[in-house]
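Excluded from the complex is one protein chain; the other protein chains are retained at their positions.
Right after this comes subunit A.
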């Protein structure tokens, strides 16, 4: 996307609108959820000091909530709350709950018994003891809890972009998938700054003496509510159909940018993570999504690929890419990896992915079944002639391919294998390869071209979106620039594709992207 090497500052200035919106959304998300968490956590924390029998249970539940991985928690939310602000806020609030409840509880139970007794002895009622004695004395501890919760929230709020709730995560995750360091930093630096600033401010509040804390505690809800309003919930309406695109797709010439320039497609778009996008489409939260043509969920969720009639999506043929030094170190490696060349077609790959995504079979099992059916499987030799390190990106297809390569290497050679699967996006995987942390991983020609090499538009045009010329171009350039070799393509083309629910597409009579544009423009 960048023709010349842009500086971070240039990027931030160019994207200042987006940056401002994302930052405000980020602050808003953090504080809306914090506010609700305080509203729930504080009374709950007080309540369990009065009902000690249930305190263990409540703290236990809050503790368990906190250990749920954020992505999983966001995933659970979608069927119940859909996508967008609501599930993000709920998820954030669940994370913020534990420190608030726990610190309220410890703060209040930590108040000196004799001071409490004095309060009763002076003739204070239960409520007066709570508000005049227990809460003020517990306040530093409670504030420490709120401080922890705030910092957690600033961090977790980056994940809100996974479910179309905005925030600085849009830049961070967009940047990771686009291999755009400036974009990552443009999101990560403000997010880190927010965490540091809020942490610092709250630490100051914590250290104030009791008098001033009283004033701050009164001002706090006002401040929190003001900060919360920074988050204007991204509306899910305003267009006949809603599209959900991954951050990666949003920033790519062969993605949303191409849809806009080549097709002139104008559709209300929200940014969403790949992991939840298909589900959201099935749940009718989204109508059009960006996906991959071999994705198993196409089959699982009854989606249909729209024909790319203007050919904006370049070919994405998969092939293993390997460090040249690894090929020298392991002479049998190339031949072994090439056993898979040409064996897997688009439909086969979709079927394999379907087994993972929908039938929930393990990648190992799917890989072994496939190899066995194609008479490629051999039992492992358990050799010890060095260890080949295989990487993979964080989705099913890559897991399957990594498993197949592992089985082939173990069965046909005396090398041992170590796998480093689930390496985030292209950037993480490719950096691991160039930094000699892995020896190989499966890559796609289109990704190599557009995300890694990033040639000028003129160069891209000379390739005409052609399968072979693209493959040859990346092969040569990778060899020249990185000393990395593209082995023979595996066979399938996992290109970008726009997809819709089969039923809806049929009803609206949309078969191609141009049909979609026409429908959107019709009154």
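As a convention for this text, a contact is a pair of C-beta atoms (placed from the backbone, for glycine too) under 8 Å apart; a residue touches a chain by one contact, two chains touch by 3 or more; residues count from 1.
One rule holds for everything that comes next: contacts and distances are computed from a predicted model.
Engineer: Out of "ABC transporter ATP-binding protein", "Lipid-transfer protein", "Molybdopterin-dependent oxidoreductase" or "Carbon-monoxide dehydrogenase (Acceptor)", which one is the UniProt protein name for the chain not included here?
Structural biologist: Cross-referencing UniProt, the chain left out corresponds to "ABC transporter ATP-binding protein".
Engineer: Of A:122, A:196 or A:225, which sits in contact with the chain we cannot see?
Structural biologist: A:122
Engineer: Taking the full complex into account, find the residue in A:7, A:67, A:114 or A:435 that is in contact with the omitted chain.
Structural biologist: Once the missing chain is taken into account, the touching residue is A:114.
Engineer: So one chain is hidden, and I want to know which residue out of A:46, A:74, A:100 or A:137 touches that hidden chain in the complete assembly.
Structural biologist: A:137
Engineer: Tell me, which residues in subunit A touch the chain that this view leaves out?
Structural biologist: Residues 112, 114-115, 117-125, 128, 133, 136-137, 210 of subunit A touch the chain that is not shown.
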